[in-house]
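My structure is below; once you've seen it, I'll send some questions.
The complex appears here without one of its protein chains, the remainder shown in place.
Let's turn to chain A:
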Amino acid sequence: MFIISCSDDDAPLPENEEEEIAEVVLTFTPVSGGTPLSFTWADPDGEGPQNPTMETISLAPNTEYLMAIELMGPNDEDITEEIAEEDDEHMFFFGWTEGLFSSPSGSGNIAARSGMVNYEDADANNQPVGLRTRWTTGDAAAGTFRVVLKHQPGAKSATSTVEVGESDVDITWAIAIQ
């Protein structure tokens, strides 16, 4: 049952911190063609006291984008893939300053689950996931854009709100449409 330690001056073996999300990248690709725009949030020290760094999201007005979310561990492990494998337990919620987007209208599905978000993916139960979403910007404006990833094992449904489950990601970005 237990291992007798081999030597008395051993340090703990290095652990592969697979779970901690250290980097989140939002990539907006214009549907009509053009260069994809990526915005990175990074916190290499995880639960350490250093604050994370993030880039302001900057998008062109009246443009339709497909947004992809990528999540990476501290040693560049691909966590996006893990979320995709467990998509029936995970869901991204979005909340933004009203008026930033012409589609979806409103302010997202954080304040109320019924708020509209254009999901481009679904899990086996046909519930949205949010690794891929569609956005059409409005006129020039500025505000905030909040992305919340909830882990809702056994609790994800058509009505489960942002208050269900644990927050794996909760990041509020500054955004400018210009």
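Here is the rule we use: contacts are C-beta pairs under 8 Å (C-beta built on N, C-alpha and C of every residue); 3 or more make two chains touch, one makes a residue touch a chain; residues count from 1.
Please note the rule applied: contacts and distances are computed from a predicted model.
**Student:** The hidden chain: which UniProt name fits, "Outer membrane cobalamin receptor protein", "ABC transporter permease", "Phosphate-specific transport system accessory protein PhoU" or "Molybdopterin synthase sulfur carrier subunit"?
**Tutor:** Protein name of the absent chain (UniProt record): "Outer membrane cobalamin receptor protein".
**Student:** Name every residue on chain A in touch with the hidden partner chain.
**Tutor:** 1-5, 8-22, 24, 41, 43, 45-49, 51-52, 74, 79, 82-83, 85-86, 148, 151, 153-155, 163-171
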